[in-house]
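Of the protein chains in this complex, one is absent; all others appear in place.
Lettered A and B in written order, each chain numbered from 1.
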Amino acid sequence: MTSAPVLSVRGLRIEFPVGGDRLVAARDVSFELAGGECLAIVGESGSGKSVTCLGLLGLVPGQGRVVAGEVIFEGDDLLKLPFEGLRQVRGEKIAMIFQDPSSALNPLFTIERQIRDVLDVHKDWPAKRKRDRILEVLGAVGFPDPARRMKSYPHELSGGLRQRVAIALALACAPRIVIADEATTNLDVSVQAQIIELLVGLKDDLEFSVIFVTHDLALAQHIADRVMVMYAGHPVEVGPVAEVMANPAHPYTVGLLGSAPTGESHRAHRLAAIPGSIPDLRTIGAAAPFAGRCPVRVEGICDRVKPAWTSCGADHLVACHRYERDGREGTTWNR
Amino acid sequence: MTRYLLNRLFQAIAVVWAIAVTVFVLLRLSPGDPATIRGGLDASPEVIESYAREFGTDRPIVDQFARFVGHAFTGDFGTSVRYGEPVTSVVGQALPHTLALGATALLLSVSIALAVGVAAARRPGSWIDAGSSVLAAAGQAMPTFWLGLVLIQVFSVQLGIFPSGGATGFSSLVLPATAVALAMVPTQLRVLRSSMRSTLGEDYVRTARSFGLRERRISYVYALRNASLPVLTVIGVDVGYLLGGVIVAEAVFNYPGIGQLAISALGTRDYPLIQALAIGSAAVFVLLNLLIDLLYAVVDPRVRVSG
Partner (left out) sequence: MAEIASSADGSRVVAARTHGPALGTLRALSWFRSRPRTFQLGCALLAAILLLSFGGPIVLGSDPSEQNLSDYLLAPSPAHPFGTDATGRDLLSRVLHGGRPSLVISTFGMLGSILLGLCVGMLAAFGGRMAQRVTGFVVDVQLALPYVLVAIVLVSVAGASIPLLVLMMVLAGWVQVGRVVRSIALRERSKDYVKAAAVVGASRARIARRYVLPSVLPVIVALAPLQMAAMLVIEATLSFLGMGVRPPQPSWGSIMLEGKNYIDSAWWLTTFPGLAIFLTALSLLLIGDGFERAEGGSLDRVQSIAADDQGENLAPVIAGRVEP
């Protein structure tokens, strides 16, 4: 699990122009992903976790731009690659699974055609081999009777099956990294468990790395090796998932965990327990991102200075002024 | 799907029937009588009566309609008053010309709309986007007949590249087809551009992009197929508009098609001819729309199962 990193992201910054202003959707995001590792990026909606993932592959939507940072993959900085080079990485080396399988698949093409299109772009194989590969990946994701049903259209499948197809699509070229962006959020709870199990199994069998984006810390615990917590575009805490769950260091993580009764997964309830809401991303500036809502903020510092990373355990980092001053006792505000 | 198509077929027949009845009744209401006109100013009553018998206009209107429908089913639409020949053969001679013109114009307008609309949707705010708006507005503001006259003026009178009229092979099709097509372009272009824009924002386009598909393939295969559905609807709605444009263009270019026949029927109260033309145009509309329904099912698998 601790081989050399396959992906290392440093100082990633993504901005969107809004009127005359610039909205910083991701600020100074850095992390490494080891081979075969699963990193969970956790945060509520608007925390910049999805846009960070899109930014890795140059897929930031609309007017948004990656303005700084580097994304090192197989010795290249993806952000500096010419478009053609980046395009060849997409889907072949790094593949994505999106949130809503009903809109992420093209309604007018059979699933066979959609998988084959991906193979057509990246693999110079004879037709027979492509066909075999399609059957193989559909089989691997537990798609029933692939030889016959690969001719079906997305609307003929259930939500769970569609998400299996989306995973098959991601696996088609045997990528080194799979980015799952809220891949289970829209599914029924029972289906969600099946898909997670599937993903974990595939990851171990096929030895790819996973970036698992979710707003559900409990879910991250089931699948991830390490977790990075993001808030308002900033990573605030990163560490091994068990360590972070057991000894959360950032007041925001503490809040997330404290408001989550174990075993129960009612999200609205969980986040409601942290008073306030995500700040306006245009006005954070140099402050600590959580300062406005933080029950243990250091007055005069948190709203002026951005905290630096502090070590708080093995492989465990936190960016918090209070922690820097008072240690874990200071940030455990809700016990 | 079968039930749906049967339903549509029934609707189609009803439309043609309604048009046949309306046109028939309307024409019988008119003050002028074809027998009198055919006879001329100083024809004797006997001559007029014999013409009336020949045309069948001396019978009661219901009787006339029944005979008309009966004959129409056997492909007999009567004798043209003006040309003195069976309507079927008069129309038969003109029809190929009109079909060629209509098909060329439709093909041309769809090609222009596709090329410009997709390019404009891919680059919002670019010069081609602005250009497509200008093209759409100009096409809408320019009457087909004037565009035809301008084309004659430039390409045939001044430059002498294309003939100004008649039907002498492909070169004589170019100008009238262009005139008709440019009138159809605005609607098709606008609808395609806006549906293409929204389609390019869909999740599955992002998916395709995230899997490294080429931009051109994403636009022209993945997105265009979805975006073309509303355009199909518009083409169906505009069939009548296309036929109207063809009639006008034929008048401007002295092109020997159905439109010329229709205009020539104006002064002569050529009932059989006008009836046949109205029914024929309704049939074309209805058939093309059925075709588009089928095409819809080909393009969109979701239609195949429902209804």
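Criterion: contacts are C-beta pairs under 8 Å (C-beta built on N, C-alpha and C of every residue); 3 or more make two chains touch, one makes a residue touch a chain.
Computed from a predicted model, the values in this text were never measured in an experiment.
The missing chain, though absent from the view, touches B when the full complex is examined.
Summary of contacts with the chain left out: across B:Ala72, B:Val174 or B:Val303, the touching residue is B:Val303. Checked against the full complex, the one of B:Thr36, B:Gln64 or B:Thr233 touching the unshown chain is B:Thr233.
Mapped onto chain B, the interface with the missing chain covers residues 4, 7, 11, 14-16, 18-19, 22-23, 26-27, 29-30, 136-138, 140-146, 149-150, 152-153, 157, 164, 186-187, 190-191, 193-195, 229-234, 236-237, 239-244, 247-248, 251-252, 259, 262-263, 265-266, 269, 274, 277-278, 281-282, 285-286, 289, 292-293, 296, 300, 302-303, 306-307.
Rule of thumb we're sticking to: only the chains that are shown with their structure count from here on.
Contact residues of chain A toward chain B in the complex are 57, 59, 61, 87-92, 95-96, 98, 100, 103-109, 117-118, 121-122, 153, 155-156, 166, 169. Those residues of chain B lying in contact with chain A across their complex are 202-204, 206-214, 217, 222, 225-226, 299-302, 305.
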